[in-house]
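Apart from one protein chain that is not included, each protein chain of the complex appears where it belongs.
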Amino acid sequence: MNETEIRAIFLQELGNIAPEMDLQRLDAYADLREALDIDSMDLLNLMTALHRRLGVNIPELDYPKLMNLDGALRYLGDRLK
Amino acid sequence: MNETEIRAIFLQELGNIAPEMDLQRLDAYADLREALDIDSMDLLNLMTALHRRLGVNIPELDYPKLMNLDGALRYLGDRLK
Amino acid sequence: MTDGLVDFTMPSLGSDMEAGTLVEWLVRPRDKVKRGDIVAVVETQKGAIEIEVFEDGEIAEILVEPGQKVPVGTPLARVRKGVPASAAAEAVAAAAAPPPPRAPAPEPKVVAPRRKEGRVLASPAARELARSLGVDLAKIEGSGPGGAIVRADIVGRATAPEEKKPIGLDLAAMREAISAAMARSKREIPHYYLQHQIDVTPSEEWLARTNAGRQPADRLLFAVVAMKAVALALKRFPQFNGFWREGKFEPAAAVHVGLAIAIRGGGLAAPALHDVDRLSLDELMTRLRDLVPRMRAGRIRGSEMADATITVSSLGERGVEALFGVIYPPQVALVGFGTIVRRPWLTENEVRARSVVTITLAADHRVSDGHAGALFLDEIGKLVQEPEKL
Partner (left out) sequence: MTDGLVDFTMPSLGSDMEAGTLVEWLVRPRDKVKRGDIVAVVETQKGAIEIEVFEDGEIAEILVEPGQKVPVGTPLARVRKGVPASAAAEAVAAAAAPPPPRAPAPEPKVVAPRRKEGRVLASPAARELARSLGVDLAKIEGSGPGGAIVRADIVGRATAPEEKKPIGLDLAAMREAISAAMARSKREIPHYYLQHQIDVTPSEEWLARTNAGRQPADRLLFAVVAMKAVALALKRFPQFNGFWREGKFEPAAAVHVGLAIAIRGGGLAAPALHDVDRLSLDELMTRLRDLVPRMRAGRIRGSEMADATITVSSLGERGVEALFGVIYPPQVALVGFGTIVRRPWLTENEVRARSVVTITLAADHRVSDGHAGALFLDEIGKLVQEPEKL
């Protein structure tokens, strides 16, 4: 899976969790929890969706690595190599 | 400047800050903040007035030495020798 | 009387609701229904709410048409009791129920919004819901048979990109309803507050260990530990579980915990999870995962809105240490969990870095007092520290 596909899926699932937010303008380094007002339930739903869509089972200990767009895409890219 | 003059100026400026208090009866060793209900703004105004009247620039670190009448007069006396 | 006709009425979905608008029927005359089936959608100040039927039987007659606003208690339909549930009823229930969780198989590609010539494939219920929510069906991806759009696809999906607001919830109306309830609460309920700090390090460690061996879909959150602890403590302290009505306290038989859920954009609701004291942490988590997105999408059932017997408010990870809330009338207590913080703490007489949570209780002094409240809060604190026993 290439970088563009991963990005599209990640943004789509983020959009499902925070449908009223404008993800076009999301800063690549902004903390997702603050930028999108995401709580622990949202976060868990996001991880569940990424597991379902990409087959990547992200352990809780790795959550901090996915807390901004840039980090998340790098993490998922590494896991899907 | 002699001790009597310093005392008069100090009490006058204290009176300006807490005009409704009876300074005649002030205990020389009582904590001024408690005895006169002085807050940090009052304290800063007192230090500013002493600087203006006596030319003594009292650093914040020395504030504790002026926290009762006796200590204040001794401190100011030393600085004005 | 098992075969008689009974009225199915506009339910009261909260003590502040006076009327509701019937938005959609999910059943037609002669449809078979089972107790608990969702048969209609009602628009209230809290948003579009799905309402359930409380009898097994058959829809005999529809009395109120979509679009009509009627007072609470007005008969909406007549139900002929006692007709055994049939395949027809099952079908209705299946159409209305939330979709089963999808299998965790990777999907190949991002599907672009389908736009077909002519009519989009969609169930009548989905079509109706889309109309009432102002959602463009052409922009929705269907997950039903043959790619048909079903109700579940509409809820939680983005509307047209230019409309960046929560779907199906009228936040202004919701805010008004909260205002009225909160103002009434503080006018009528003499609130007292208690506060307690506890070391939840063992609880966090247990959750981390448990979740480490699980896929995301099966992981637990601290919120379910908190809710279960409150529910179990209520069994010993029933004076915090129930309602103040007509000048006296009515203890509730069941423990239905309302969970305060913030809606992005400024809304707030506290729908109930039913029988929390009797559910395992896993069952509770499953219910919570179903409830939160439904709530945020405005797809909440009438009974969930109306019958919480106590409220739990949890500030989550990005909040502050303690909250002293406003009791949701006619309830008599609200338990608050602050954000878990790292603090120096004494364990075995040594200062160590531990995870600490501040639990607070707001309670109705007409019903309980500080002594009972303290024992109740202390019991919650002890239960939270031993999640493996919950």
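Every chain is named by a letter (A, B and C) in the order it is written, and numbering of its residues begins at 1.
By our rule, a contact is a pair of C-beta atoms (placed from the backbone, for glycine too) under 8 Å apart; a residue touches a chain by one contact, two chains touch by 3 or more.
Please read all numbers here as calculations on a predicted model, not as lab measurements.
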item: Displayed chains contacted by the hidden chain, counting the whole assembly; value: B, C
item: Full-complex contact with the absent chain, from C:Val6, C:Leu232, C:Ala262 or C:Leu375; value: C:Ala262
item: Of C:Ala217, C:Ala231, C:Val255 or C:Val326, the one touching the omitted chain in the full complex; value: C:Val326
item: Contact set of chain B toward the excluded chain (per top definition); value: 5, 8-9, 12, 15-16, 18-22, 33-34, 37, 39-41, 44-45, 47-48, 50-55, 57-61
item: Missing-chain contacts mapped onto chain C; value: 178-179, 182-183, 185-187, 193, 260, 262, 266, 268, 313, 315, 318-326, 336, 338-339, 342-344, 351, 353, 358
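Here is the rule we use: only the chains that are shown with their structure count from here on.
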item: Overall pattern in which the protein chains touch one another (line/ring/star/complete/other); value: other
item: Label of the chain whose CA centroid is most distant from the centroid of chain A; value: B
item: Cα-centroid distance, chain A relative to chain B, in whole angstrom; value: 61
item: Length of the line joining the C-alpha centres of chain B and chain C, rounded to whole Å; value: 63
item: Interface hub residues of chain A, defined as touching at least two other chains; value: none
